[in-house]
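Encoded as structure tokens, the structure appears first; notes follow it.
For this depiction, one protein chain was excluded, whereas all remaining protein chains were kept in their positions.
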Amino acid sequence: MPTATFLPDYRKVTVPEGATLLDAARAAGLSMNVVCGGQGKCGKCLVFIRDGTASFDREKYRRFFSEEEIARGACLACQATVVGDVQVEVPAGSLIQEQKILVEVPGMKEIPLSPAVRKYEVRLDPPSLEDTNPDLARLLEGIERQGGPPPNRVYAPLGVLCYLPQVLRRSGWHATATVALVPGGYRLSSVEEGNTTERLYGAAVDLGTTTIVAYIWSLTDGRTLATASNYNKQISCGEDILSRVNFSRKSGLSRLQQLATESINEALTTAADAAGIDREEIFEVMIAGNTVMTHLLLGIDPAYMIAEPYIPVVRRMLSTAAGRIGIAAHQNAGVYTFPAVSNFIGGDIIADILATGMAEREEATLMVDIGTNFEAVLGNSDWMLSCAGAAGPALEGGEVLFGMRANPGAIERVRIDPDTLAPSFSTINGVRPRGICGSGLIDLLAELFRACVIDRTGGINLEIDHPRVRKGRYHPEFVVAWEAETSIRKDLVITENDIKNLIMSKAAIHGACMTLLDAAGLAPGDISRICFSGAFGNYLNKESAVTVGLIPETPLERVENIGNGAITGANIALVNRRRRKELDELAQRITYIELNADPSFMDRYTSSCFLPHTDFTLFPHVQQMLEACRARQGVRSWQA
Amino acid sequence: MTESSDEGLAIREVRLGATRAEGGTREVSYVIGGERALPFSGKRPERLLVALEICDDPRFWPPVVRDYVGDLSNDPGEWARAAERTYGADLVRLNFTSTKQRGFDAFDAIAATTEEVLAATTRPLIVEGSNEPELDSEVFRRCGEGGEGERLLLGTAEADRYRSVAAAALAYGHAVIAQSPIDVNLAKQLNILLCETGVPQDRIVIDPYTGALGYGFEYSYSVMERIRLAALAGDADLAMPMISAPTDTLSVREVREAVPADQDAMAVAWEFYTAYSAFVAGASIVCVRHPRTVERLKKALEV
Partner (left out) sequence: MAMKALDIYKNLPKTNCKKCGYPTCLAFAMKLAVGKAEIEACPDLDPETKTLLGGVTRPPVRLVQVGAGERSVAIGEEFVLFRHEKTFYHPPGIMVQVSDAWPEDKVRSAVEVVRDTVVHRVGQDLVLTGVAVKNESNRPDRFAETVALAGGGSSLPLVLIADDPASFEAALAISGHYRPLIHAATGDNWQALAALAKRYGCPLAVRASGPAELAALAGKCADAGAPDLVLDPAPRSLRDFIAAATEIRRAAVGRTEPALGYPLYLDAGSFGEIDTALAAGILKYAGIIVTPPLSPASREAALTLRQNIYTDPQKPIQVTPGIYPINEPGPSAPVLLTVNFSLTYFTLLSYLDASRIPCYLFVADTEGLSVLTAVAGGKLTETLVADSLKKFGVVDQVDHRRLVIPGYAAPLSGKIEDATGWKVLVGPRDAADLPGYLEKEWKA
């Protein structure tokens, strides 16, 4: 079998002939950036053949490479197959890198500590011929005396019964029992010798499609002990949800389930180590994930969710024991997954809602969670509407020539001087730019619009006589950074095509927001808060988001970034059992609007496919600002 | 509710054609628009115009019309004259179908034909210029030049090719047809783009694109109604008069496959129902191709 060697660190693997370089890289333990899931569509898995050959149709994928890259032997790893020994250089940009992962916990102060799992220290009278109460009954009665639940409501798993007699006797009848509130009663999760009541921990997990975030809590005093985050290892089976489901259909569900638990366990282990606790002392795990992720984690087939009529197997909150699905916690620890509204509005969104507190307020809140897909929820304590749709990959850097995720070197903030058209920008980690991430793209769109470089459809005005405005190879483009300023050895540009993709993405989101508002009969001014959840929203410049019409125009002070709402929601549900109990009811009362079935959505979408919107009266401040900008630079006005 | 039976806000007035006093050579000029109510329900009758379409290359024209007008189809000047004098059209719409042929480069003929048709007619003229984006700037310039001072209604601007028409209209003082594919938002967007290019709002006529009766006409009908309603409710970007040209009407199966004896009747019925409905939906100008439809429509507007 041929050998593939990966530079720069010379990792070697032998692979069968015909394997793709991507397979080989995975076998070599490299995490490649497979945005399109290895379909040859994103061009992000760029590698260079240094020695030897691989079979690759360079003409077909030409558009992904510069001349110079071609000269260096550029290939798409997912489309190139091994034909003999080969030496491959993997540029840093093609590897998944540490991404900004959100870990703050805003707004947690008001949540009272009231966990669903408690420890009871019991001192029991040893049995005697006069007192022949069995061990279990004796223990349960002891628990009840400590203020615990009545014995007949506590279920004791066989596993606990097997070691119960030894623990009780060895400890001299002084033990600590862990009792968890479970649907329909209580469960005796464990019995330990002596007093361990101080050591009761819980974990909250955000099981994202891309990243996992875990928090470890002390459930006796409500402190956060440690946090950790890492990538979802399922990425190797496809970047987005659809490709994961397809993978599970082809290659089986168990692999994905295993990767999900592995990813969670890795985060739990890191956090537990940092907190200096034993994972065995984690007695409850609260997991927020979207509907597909939740299905995959629990080993439930998600196949019926991705095609009409889009039916999930289960919507409600599920609980199981950690040992059943291999979660690295106490084996009887309760693992809870958030309920869902539909296959599109999953547990992560319910967690978002919990994090915003919108279900407790009288005024209406609009919550938007943006990724490749977006979800929007509008409502208050009385009613709630939701919808979801595809925003397209543009906001996450896909389908944009120099788009990238929020990794080091990504331009995340941009300003353009309207007079000189000179951009100033900042990148993640402050290194030289190699691409633009979502928040940078929205900034760029807003700035190009303000500077009158693009018209309201996003068309670049080539009549502008400026070196940064030029006719590119396929599309008109604007140079954001000259070759010398970048780390990629080419001019970093945004093309008219990129801009149009971005406008379509923002239009889908704005159209969805308007659909919810119209369904509720509200105007943008009636919203008391707009909350962004998720990584994208967190770095987004609010003003740019309004300028381009990504969200309805509202006073900026009403726009809030709640950060990673999924983990916040999971934290809340972990530490407060009442909030957790309300989740099913909350999910039940959320009305889901199917945008595809709503004929007026297309209308709203089309009217949003314009900067900021076809109807300027919805954006009075943007209109004022724009008129001011245009007046100031009459030179480049449209009459040119 | 956006509509109201009371007088709403007015549709902007657009002047077409220029008399000698106005710097052109027309005997009359028309003002369209100005309505403040839904079609046929205002206090004042609408200013409605029926245009007969002619072309400079009959190879690209419906056979039923070619057969009916005979030799006229080879002589745009005579055809235009007959349109006014014989068939009673309020105005002529001249289509440069010649630009459909591959490798077209007879730009001089464009200006010449425009002038010829202007000379043959006494009323305002609609000119439908280029059919091919690559030819746009040259063709529109020639049409524009040929009709300088005559305040032509020049077509067609679309969202991704509006700059050439707009430039020609601005340079030579014409009005512009803004065509969008049956969508009220796209119609509005195009109007905004044109305005931002410098075309004054009172020189834009909206063409929301008209599908043939039985072949999607209902979409066009509703979009026209929506445009009109939005305008009456105060949307300045949609408050332009509309033009409707159900150009596919004579190619539909019903007309093509009609028994020869019925073919003219079927062609006229099909055009008539489509065009009259367009008036009811709010069009100020309807364009038809069969000469007999013109007369039917003129009569229909009197009852």
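All chains are identified by letter, namely A and B, in their written order; residue positions are counted from 1 within each chain.
The rule is short, and it goes like this: a contact is a pair of C-beta atoms (placed from the backbone, for glycine too) under 8 Å apart; a residue touches a chain by one contact, two chains touch by 3 or more.
No experiment lies behind these values; they were computed from the predicted model shown.
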item: Selected residue (touches chain absent from view) among A:504, A:559 or A:618; value: A:504
item: Which residue of A:385, A:421, A:481 or A:531 touches the chain not shown here; value: A:385
item: Candidate in contact with the missing chain, chosen from B:82, B:154, B:199 or B:268; value: B:268
item: Residue numbers in chain B that touch the chain omitted from display; value: 1, 3, 5, 38-41, 45, 60, 100-102, 131, 181-183, 186, 211-219, 221-223, 225-226, 229, 247-248, 251-254, 256, 258, 262, 265-266, 268-270, 272-273, 276-277, 280-281, 296, 299-300, 303
item: Hidden partner chain, residues of chain A it touches; value: 40-41, 60, 63, 382-385, 390, 392, 497, 504, 519-521, 588-592, 596, 599, 602, 605-606, 609
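Please note the rule applied: only the chains that are shown with their structure count from here on.
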item: Distance between the centres, which are taken as Cα means, of chain B and chain A, whole angstrom; value: 53
item: Interface residues, chain A side, partner chain B - complex; value: 455-457, 459, 603, 606-607, 609-610, 614-615, 638-639
item: In the complex, chain B residues that touch chain A; value: 159-160, 183-186, 188-189, 192-193, 196-198, 235, 237
